[in-house]
Every structure is written in C-alpha cells, then in structure tokens.
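Left out: one protein chain. Kept in place: all the others.
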Amino acid sequence: MSQSSFGKKFVVTTWGESHGKALGAVVDGCPAGLSLEEKDIQAFLDRRRPGQSRYTTPRKEGDEVEILSGVFEGKTTGTPISLMIRNTDQRSRDYGNIAYSYRPGHADYTYDQKYGLRDYRGGGRSSGRETTGRVAAGAIAAKLLKELGITFCTYTRSIGPVSASVFCKKEIPNNAFYMPDANAAAKAGEYLEQCMKNHDSAGGVIECRIQGTPAGLGDPVFGKLDAELAKAIMSIGAVKAVEIGDGIQVASLNGSTDNDGFCVKDGNVCKTSNHAGGIMGGMSDGSEIILRAHIKPTPSISQPQHTITKGGEEFDMIIHGRHDPVIVPRAVVVVESMAALTITDALFSNMSARLDRILDFYSR
Amino acid sequence: MSQSSFGKKFVVTTWGESHGKALGAVVDGCPAGLSLEEKDIQAFLDRRRPGQSRYTTPRKEGDEVEILSGVFEGKTTGTPISLMIRNTDQRSRDYGNIAYSYRPGHADYTYDQKYGLRDYRGGGRSSGRETTGRVAAGAIAAKLLKELGITFCTYTRSIGPVSASVFCKKEIPNNAFYMPDANAAAKAGEYLEQCMKNHDSAGGVIECRIQGTPAGLGDPVFGKLDAELAKAIMSIGAVKAVEIGDGIQVASLNGSTDNDGFCVKDGNVCKTSNHAGGIMGGMSDGSEIILRAHIKPTPSISQPQHTITKGGEEFDMIIHGRHDPVIVPRAVVVVESMAALTITDALFSNMSARLDRILDFYSR
Amino acid sequence: MSQSSFGKKFVVTTWGESHGKALGAVVDGCPAGLSLEEKDIQAFLDRRRPGQSRYTTPRKEGDEVEILSGVFEGKTTGTPISLMIRNTDQRSRDYGNIAYSYRPGHADYTYDQKYGLRDYRGGGRSSGRETTGRVAAGAIAAKLLKELGITFCTYTRSIGPVSASVFCKKEIPNNAFYMPDANAAAKAGEYLEQCMKNHDSAGGVIECRIQGTPAGLGDPVFGKLDAELAKAIMSIGAVKAVEIGDGIQVASLNGSTDNDGFCVKDGNVCKTSNHAGGIMGGMSDGSEIILRAHIKPTPSISQPQHTITKGGEEFDMIIHGRHDPVIVPRAVVVVESMAALTITDALFSNMSARLDRILDFYSR
Partner (left out) sequence: MSQSSFGKKFVVTTWGESHGKALGAVVDGCPAGLSLEEKDIQAFLDRRRPGQSRYTTPRKEGDEVEILSGVFEGKTTGTPISLMIRNTDQRSRDYGNIAYSYRPGHADYTYDQKYGLRDYRGGGRSSGRETTGRVAAGAIAAKLLKELGITFCTYTRSIGPVSASVFCKKEIPNNAFYMPDANAAAKAGEYLEQCMKNHDSAGGVIECRIQGTPAGLGDPVFGKLDAELAKAIMSIGAVKAVEIGDGIQVASLNGSTDNDGFCVKDGNVCKTSNHAGGIMGGMSDGSEIILRAHIKPTPSISQPQHTITKGGEEFDMIIHGRHDPVIVPRAVVVVESMAALTITDALFSNMSARLDRILDFYSR
C-alpha cells in the first residue's frame, strides 16, 4: 500500500510538491460510466483556491486541473483517472532560512529526520498545496455519491473563539469563512483583523454532515466507518482532533441521555435522537453522519520565533511571505473531500457483505 | 486487506464472538527473536479482565491465553503467532429481547442492516470482548517496543464529570479507575455509585503518553502517525473523539502560543513546548506522543428505553444482565494496546525511508 | 498486509507449524448467509490427508477441523471464521540432523538466513502441513462459488514421465493419483514403485479447470486474473511453473493459430477455440479457465545427499522418516483451493466496476 494512497476500492494516490513542476492525483477504482469533465473538478478546487478574501493568502495558484486519462467521450472508463495541476506561481526566491533551519509548527524538522533531506521550497510536500490532489479526487467521489443520493453540508463552526450560534445553510457560501451564521462571520472577521495586526494567526472548527448514506457501511472491527473517517480527517495537515456525533461531550454524559432510541416513522426505522452521529458499532445507521475537525492556527506567523538551524544553532526566526492568517475556510472543502473519499470507499467495500445480494448481483 | 486486520507490517487479525467457542488473534510480522511466553500476554489481559472492582461487571471471563504457533523454544520465529482465549462463562440463557429487537446505543441494528443476521449472544462480535484479541496482540507489541526503549503511560483522565487534577504516576495502578489522582478516583467512585443507583452509566477520558519514539515515524500524507493513531483509537468500540497533543484546544489558540519552538539541550534537539503532542506534519518529532480517547457511557443500562423490534414494533426495553457501569477503566489497556500496535507498525514501515540506511542495513 | 494473508476482499490468513500445537486459518470477508458446517470443510481436508494410498506418507494426521467463530445457527455471519486443526501425531524424537544442518531441496537454509532461527520440527512452517489452512479456507470458497454456479475440475495430468492421454472425469477419484486416465494411473503406480525402490521421488503436473465464471473478473493491469492465479498457485510449496491456457506452447504458435475467434451460439457470445484458457487481457471471458501447476519431486529422499551443517561442515545427509514419494496427488486439492480463493476474491472485487450496477445494487 502506497504511503501516498488512500482507500481500498476507490483509491486516490496524490503526488507533488508546493513549488515543483506540478501536483496531482491518480484516482483508481472509479467505476465506469460516470459523466466527468474538468469543470466538475475545477468547481471543488476553486473552493480551496487562495486569494478569495483578505483572510486568505494573496498568492495566485491557478490550480487548473487537467484530466490526463481514464475518461473517454465524457465518461469514466473504470481505468485510472490521472489529474494534474501545473504549478504556475513559482517565484524564484531565497529560501535560505527555511532551507537550513526549522520553522516552529512546521514539518521541516521531522522531514529532515525521516528522509535526511527535503524539498524546502514552500514547504515541499508538507505544504497545504498537497491537499490539491485530495480535493480533485474528492470532487469525483462527491459527484459519484450524488448519483446515489448522498450529499454533504460542510462549514466552519468556529474561528478562534468565535462560534456560529445559529445554523442557516444558505448563509454558508455568503461569507469568507463558510460559516452558517452571518453575525458570527462578522465577528470572526474582526477577530482575524486583530490577529493580523498582532502578526498572529488563528485556528477553528469545521463540521461536516453527510445525508443519505445507506445503513450498514463500515466494517465492524478495525475498519469502523468512524475509524476510517478519523484517519481521513486527521490526515489533513493541521487537524489535531476529530469528533463523531456528540464527540468529546459523550465522556460526561450518562447512558440514558447518550443512547439514541429507535422508533418507526412513516414506515421507516428512525432514531429518536442522533448523539451517535449516524454511526453505531462502526457502521452507518442511516441517519445523518456528523463529524468535526479541530484545526490549529496557521504556523507561519511574521513575529520572531525561537528555533534552531540544522547545525543546532539557536536563533529567532522571522518568516516572510504570503500566508493565510487562518486556513480553516480553505480547509472546509478538504474535509468534505476526505469524507467523500471515505464514504465512497465504504460503499464499494460493503457490496460483498451478504451472500443473497452477491447472488442477486451476479444473476442479473 | 482483511476487515479484521490492523497494520501493514506488524499485522494483527482478530476473530471471535462474545459467547462463541473462543476469541483470538493472529499476529503476523512479529520479528524473529523476541522472547515470548503466555504470561507476557496474560499480564495485559488481566488489566482488562472484568470483576476487578465493584465498578466492573462481575462476569467471570477466565481470559486465559494459549499460544498456538509462532513461538519456538521461548522465542518468536517470525511466523504468525496464533493466540486463543477459550470462552468459559457461556451461560445458556434466553436472549429473546436482544435477538429480535434493537438495544439503544448498541450495534444490533447496524449489524442486521449490514449482514441480514447476527450472533446476538452477548453482542456477538460487537461485544467489548472483541478487544481481547487486540490486547493480546498489544502485549506483544508493547514487549517488543520496550526492547527499543519505547514505553507507555496510560491512565484515566476523567470519569463522567470528575477529572484528575494532579498527576501522580504511582497512583495509577492503586485505584479502580487507573486515575493518577487518588482524590479524583474517590470522587469518581461516589459519582458511579450514584449512577448505579439511578440505573445509569458513565463515560470518561483516557490519556496515553508514549516515551522514547525516535523522530521520523509516520508517513507524511495519508499515513500520518496521528492519522493512524486516530484510526486505531477510534476503532475501539465506544470511542467518539480522539485528540492529539493540545487537541480541541488548538482551535482557539493563536499560532504564537500553539507553535512549539526548537532549542538544543545537552547537545540534543528539543522543543520548548509540546502543544503538538510529539507529532509534526504526521511524523514523530522525538518528544512525548500524547493522545486522548473520549469514551461514551456504557449503553447497557437497566432502566426502560424506547426502541423497536426487528418487525418494527415500538416498545420500552429493559436490559438485564451483568454490565459495567463504566467501561473506561477496562478500556485503558485497550487504548495502550492499539497505540502500541500503531507505533510498532510505524517503526517497521519506516525502515526503508532512506537509501543510506538501506545500504547500511544490507552491507552488514 | 499480513505476509500470511491471501486475498483483498475474501481474505484468508493461515498460521501454524507442522509439529506445533495446532494449525489454522482465519477467513475474513466471507459474506453472511452461507450455510456452513465443519463437515463441509472436512471433506476438502480429507482430500489432502496422508495415508490414503501406498504412495503417500503413512503418517496419521487427524486433520479434524474445528470452527471457532463466524458461524451462528449454521450460517456464516460475515465476521471472521476461525478454523483450527489440532496437531495430534507429534512424535517426540531426535531432530538433530535437521536442527543443525540444511536439507537439500528444503527451506531450512533460507529460513535460517531470513529469521536467524527456525522451528525445525517437521519443517515447521515450511512443511506441506501449512497447506491445511489453505484447504480449509478453500473449502469455504468452493462452497460459496458453487452457489454462484462456479465449479472446479482438478486432476493430475502427469506423474514423472507418465501423462494422462485420455480424459475421463469419472475416473479421477477412482485412482490414487486423481488422474483422469486409469491406464496412466496404473503406469504412474509402476513408476513410483521404481522410484521408491531407488530411494527417490517424483514430481508431476496438476491441471485445474474452472467452469461458470462470469466474464469480466480480474483487474486489467497488475491485478490480472491470470496474474493473481499465478501468484496463488506459485505460492504452493513445490510449484516451479504455472501455465494459463496453452501456456508454454504459445511461444511457438503463430497469431493465426493462437487467437480465439468469437461467434454466437444459441444467442450467447462464444469463442471458436480456447487457447487463452478463459482469460483475455487479464479478465475472464466467460469460457473455461484452465491452468496448470508443475510440481517438483518430494525433496525428502532416503539416499545420501551432500550438504552442510549450520557451522559450515560438509557431510552426506540421510533423511529418515515417513515421506511421500510424490506429493502431487495430495496437492490436487491445494491447487483447487488456491484457485477457489482467487476466483472468490475476484468476484467480490469486481462488484464496483460499473456505476449502473452500483446504482442498481444500492437502490434495491
């Protein structure tokens, strides 16, 4: 299993460095017959593109995707879909500091420890640009899921100390933070202005809700659906905690308040509550799947920070350059993409769980 | 990849149902030459054995492990180690309610949805007894890691609303909850008494600290060490949230407070803080790895709960039987086991990261 | 992926040494709802049991299988099926020679080189007894495939220089060699008598024909169905060559004779010949799949052979004990088992190849 691959049946392999020639992804295991064009993918990439507001880096990353294989006459063929995004904004500049010393909060030190060398230009493979491939692949997964009636609603729940206190779905695309609460978004903006003035940065929380998943997805032991989602989400650069359903709150609840009862509504099995966030014993229960990602503040800040050179000399480093004061808004689509990849994979893996359904499948 | 397997190089495959003939695990990829006896494994199993205090189920589960293969003359041979634990306390009784209806907070419904049928005796494969195999395998991983100087300190941080406020390592094994704070443990006991009186249950938080890991473990994209740990921990039955380092707190911190600076101490690279919990960019940085698991209250409670039969008839179910009012203390060793499996796997996977080290390895 | 596992969706993990406590297999990914009892598996194991004729070792290996998990009320539950076969004929004896020196044609030397130590009793994990777990798992796969109308015909094509020259299916179970030709079987018997008189051993060729596979199984690049079959068959201890369809003959054919034309018969697509052995471009074409395994002579022979001790001292070794003069007859069911495992895995993996079928599957 490639270290840079995700999934068992619907497999994405990403490649590329921030300032290399290009970045991309190979999506293998996409079923034949899905209508797919570059603009389907571009729409997702545009959601993570920088320069959309004064709270994201003004770097211009064209992020134009090219489909190199796996699509014929507008349909996927079942063979690997190769996606490439050429890097365009590769300013030649002096990386001296970054090349020979370790930025706090970054992966410079651990890359050097693991590999003995690193592509230091723009963070290389540890750059947030690595998520480009994930988002491109996620767009395909999301399109495929939509055909099955599975949809996503992903948004920012908080920026620093400012949390959304109302949920208005329509509001989400209307503010720079993808928050479902216009008031909170305004306050988040004020908070970020203050951070920027202080040469500092902020984190936040992203929530993802998934509707329409059939019951029974996920494998009940190590491959629990929540375990796979946790891995998927925690594999996004700056995520430091993942919650499912009531998440950390469950630790202080009682069984009588945490348990979701069952009932029947219009002939369908329903739950009387959804503390579990749509997953029971590692398998989807047919209700809404809810997860949250806790994202750390952007590590690149323009105030002096204590660190060392590769040679072990201590000094106060100042990082120059164009950095997002908060990465949360741009990470919203990354969280959604990773969730979409996970659900797609679980859907395909689940197809051989029952003999009667296998017999039915092959007798058609 | 088997649904019931965990790991890429050090792979454990578990099997068995709560009330079947036996449970067990096959550990493949354990290197040859490790001294191993049944008592090494038994010591770990005893930490999760029920009946240790009035706050765990009084069920007797002998949990005696038998090594069936892979060990010769007291040493592992590099071939699969098969471990079996016979089920002994299989009381024959009426499972009527559980067989034909869905317990709230349990996996009965999702198992039926996925598989069309289930072994309902004692929860079958969704029982907490499934973790026996994980712990047996974890014991081997932990013994191996100890040879490399990697050790674990795992304990209960909170039970319901009661949190440890001091950290005394020696205290951990001295109370029924594995809390590092005797006072908090006493209060947790009082809280649980109240829960039991109310026919209710409680959850809690487990923290695991890992010392001695070399820097560079983990793969930098999808196979980040924190992502693998998140999957490992979230795959434990009742876990609903996983945190690494400062976890959920990072979302409200600023970059200037969250970033860990670097310094040099006695000639070694150190960090001036450890908000990251020992993992940067998905790779270990050589400092202590810190993670937390948030565990939901035991779903089996003896007060009436609203639910339905398989046929869709609503009713109020009362669950009889011998259940833990809290599973947190018994889950401590499960968290440690899953962490040990993850670290061992990362250690082995990491060995081919650098050409110079490969050349060195094969030139001996 | 465990080194001792086979398959992606229908995964078997085997464990155990020849003279350890037990051998076994864990079958994970078997769909729920298959009727399964121990006798289904026993029937397969009996086909590889020694002592069936004077041409197989007179060792008694009870080979009684016990199902430890994964089956409830006579049906598979979708959870791992743990199978165990206790070793019963573990005579305590002196293994001196084998423990400290290297038998020609055996894996003693390579085990020591890889692991630094080995369980030398009866060949340990490199013993033919390792195939017990494969056959137990293969029995389940074959039962499952039968429900889908997929059947196997596996037989001995040659023993040493003696080849079957007619094909009579009924004859196969009637002779000690599973040959489809009574005359050839008689001659093979005579040949083996001569080998035994000479303290020597013989090899042979096994052919496996698979009927009823739907077209489209197998993945077209690295996971070609013939590639997976080649791996499966070559992973059986003594196999040194694998052929598909016309196999080695194709190298000297012309395209005009090797190509299979297409035609229509009773409304179904057929081929005018089957040189390809049922696989085109790595995918099944719906016609009979044909493969052959070339098996080397039993390496354990009771005439002196030149070899060395672990210490590097040369000497002439004489191997005592009860050995098959030919392993081909007992390997017939092993070849069939590995083929059955491969086809089952391919069937399950194939289910997500087309969007229309996925939509159909999930809309039911």
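Order of writing sets the chain letters: A, B and C. Residues in each chain are counted from 1.
Going forward, a contact is a pair of C-beta atoms (placed from the backbone, for glycine too) under 8 Å apart; a residue touches a chain by one contact, two chains touch by 3 or more.
These numbers come from a predicted model, not from an experiment.
Engineer: Considering the complete complex, identify which of C:35, C:110, C:165 or C:211 is in touch with the unshown chain.
Structural biologist: Residue touching the absent chain, from the options given: C:110.
Engineer: Among C:39, C:54 or C:231, which one touches the chain that has been omitted from the display?
Structural biologist: Going through C:39, C:54 or C:231 one by one, C:231 is the residue touching the chain not shown.
Engineer: Looking at C:168, C:269 or C:318, which makes contact with the chain not pictured?
Structural biologist: If we include the chain that is not displayed, C:269 is the one touching it.
Engineer: Go through chain A and note every residue touching the omitted chain.
Structural biologist: Against the left-out chain, chain A lists 1-5, 8, 11, 13-17, 20-24, 26, 28-29, 32-33, 66-70, 72, 75, 77-82, 84, 114-119, 124-125.
Engineer: To test your reading of the contact rule: which positions on chain C touch the chain that is missing from view?
Structural biologist: Listed in rising order, the touching residues are 1, 3-6, 8, 14, 102, 104-107, 109-111, 113-116, 125-126, 130, 158, 160-161, 195, 198-205, 214-217, 219-224, 226-235, 237, 240-248, 250-256, 258-264, 267, 269, 272, 276-277, 280-286, 294-301, 303, 305-308, 312, 314, 349-350, 353-354, 356.
Engineer: For chain B, which residues touch the unseen chain?
Structural biologist: Per the touch rule, chain B residues meeting the hidden chain are 1, 8-10, 29, 31-34, 76, 78-79, 144, 147-148, 214, 220, 347-349, 351-362, 364.
Just so it is clear, only the chains that are shown with their structure count from here on.
Engineer: In whole angstrom, how far does the Cα centroid of chain A sit from the Cα centroid of chain C?
Structural biologist: Each chain's C-alpha centroid was found; their separation is 44 Å.
Engineer: Quick one: which residues in chain A touch 2 or more of the other chains?
Structural biologist: 1, 8, 214, 220, 349, 353-354, 356
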